[in-house]
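Of the protein chains in this complex, one is absent; all others appear in place.
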Amino acid sequence: MMKVLRIIFLKDLKVSLRRWSDLLTSFILFVLVCLIFPLTLGNDPSLLLKIIGPVMLVAALLATLLAMQNIFRPDVLNGSLEQLTLNSYPLTLIICTKIFSFWVITSLPLILISGFIASSYYVTGNSILIVILTLLLSTPSLVHISALAAALTVAIRYPGALMALIIIPLSLPIMIFGAKAIEFSISGIDASAPLYFLLGMMFFTCSLGPVVTAAAIKISID
Amino acid sequence: MTQTGRGSLTQHNLQINFLELYRNDDRIFSEISFDLSEGQHLLISGANGTGKTSLLRVICGLTIPTGGTILWNQLATNNIDCRYHEHLAYLGHKNALIPELTARENLEYTFEGNRSINRTSSVLEAFGLNKYLDQYAEKLSNGQIRKVALSRILLSEKTLWILDEPVANLDTSGTQFLLAEMQAHLDQGGMLITTSNLNDQTLKPNSEINLDKA
Amino acid sequence: MPEIFAMGGYGFYVWGSVLISIAVLVINWITAHKKFKSTINEVKSFISKDKE
Partner (left out) sequence: MNLKSIYKLGSPPLFYKLCIVLEPWYLISSILLIAVGMYGGLFVAPPDYQMGDAFRIIYFHVPSAYVSMMAYVFMAVSAIIGLTWRSNVAFSLAKSCAPIGASFTFLALITGMLWGKPMWGTAWVWDARLTSELILLFLYLAYIMLHLSIPDRSKADRATALLAIVGVVNIPIIHYSVVWWNTLHQASTISKFAKPSIATEMLWPLVIMILGYTLLFAAFLSKRTAAELAVREKRTRWLQTLIVGDKNNA
């Protein structure tokens, strides 16, 4: 079983790397959304420190939304996803692996660069770590919610708007608490409460998300 | 309860009872019943748009039928103890090749069954695929893609092959080889369900369902 | 009578919400009714087509 999941994981990584332009698009979107605020708002440290939390999370949400449109679509079009549902391994675990590999490819780069972006917003010291930790805890939830939306809309030709409509209400708690965690740490308050909430949401979405997503996939390729 | 594990003496058996499928208000097919045992070949024939592909997808379990039952070794296929998918290999119109992977990587990307190297090379040889193994699937022609997909089935060591228009897009030698392989599969106790347009070349089936009449 | 409409200066807001509530509910009923009527007609035409 583990061997099968490893094969799927490595194959997804390989395929995603060969579709590098897709991934680069979402990464560039994240960086540009983060950079456009200092450019348009002006170079006022106190203002930038105030908005960095929401900006980071909105940028991460948009990047995830853009990247996740393609998590299942190509595999549905070429028929390999229906083959995945036809073997004797549980689809939930296969989907889980697929989502994890997508997270590695789409969200890890964002997390890695978020430290640099934070320092360009004049965030210093421990708060940079909190920014990175916040993204580390919130992106898994965002990816799972987006995967569910992608699975529900995979048979629809232009799913973009509908996906956004599904994802944004559902990911609101993560956005609120993520932005709060960053805001707290910058203003010198203990940020552990919102971070614990994000951790809880992460466990919640990671455990239930793949089950629902697998069910949605089965319905969508029907 | 019969013993149904692999390697047991009991034969595999697929039984379909009164299968019907509606989409919105349109009847795709209804009252499909048949019984398939080892070494038997079922042909589903009919003109375009008579629901051949839909029927195959229902038999595979990809589509949930509106009514009727599918039993594998006397167990309903949605029963959690039913090991139907362990024995099933399906090839539809979509060849399930990932364009960003090479033909070889696509072939390796199956994680069930372990076939001998000799067997693999003989199948690839017969399909004339050896030269193209390291090309990306998106660079291959339709016929070559079909051949890679078919090789996957031929090498899969599954009991029940469900093939949707297997000879479509194939050249003469490919068709001959495939028909011979299908015959060999049946002789070894395999089971086969295929569809075809009426003018396709195919093996002589043990039973036939014609969807034109239904 | 006028003081009832004035509602202590909040007349616009109170009567506005009354009117909009009634309007939305009535529209809701009309659409439901229309939908029911049109489906019944659809089924009727379907039956007559089926008979031919």
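Side notes on the structure shown:
Each chain carries a letter (A, B and C) given by its place in the written order, and its residues are counted from 1.
Basically, contacts are C-beta pairs under 8 Å (C-beta built on N, C-alpha and C of every residue); 3 or more make two chains touch, one makes a residue touch a chain.
What you are looking at is a predicted structure, and each value in this text was computed from that prediction instead of being measured.
Taking every chain of the complex into account, the chain not shown here touches A, B, C.
Interface with the hidden chain, as seen from chain C, comprises residues 4, 7-11, 13-14, 16-18, 20-21, 24-25, 27-29, 31-33, 35-36, 38-40, 42-44, 46-47. Even with one chain removed from view, chain A keeps its contact list with that chain: residues 148, 152-153, 155-156, 162, 165-166, 168-170, 172-173, 176-177, 180, 197, 201, 208, 212, 215-216, 219-220, 222.
Interface with the hidden chain, as seen from chain B, comprises residues 23-25, 64.
What we mean here is this: only the chains that are shown with their structure count from here on.
Interchain contacts give a graph that is no line, ring or star and is not complete, per the touch definition above. With each centre defined as the average position of its C-alpha atoms, the distance from chain A to chain C rounds to 42 Å.
Put simply, chain A touches chain B in their complex at residues 3-4, 7-8, 11, 14-15, 18-19, 74-75, 77-80, 82-83, 85-88, 221-222.
Within the complex formed with chain A, the residues of chain B that make contact are 60-64, 83, 85-86, 88, 90, 92-101, 105, 109, 111-112.
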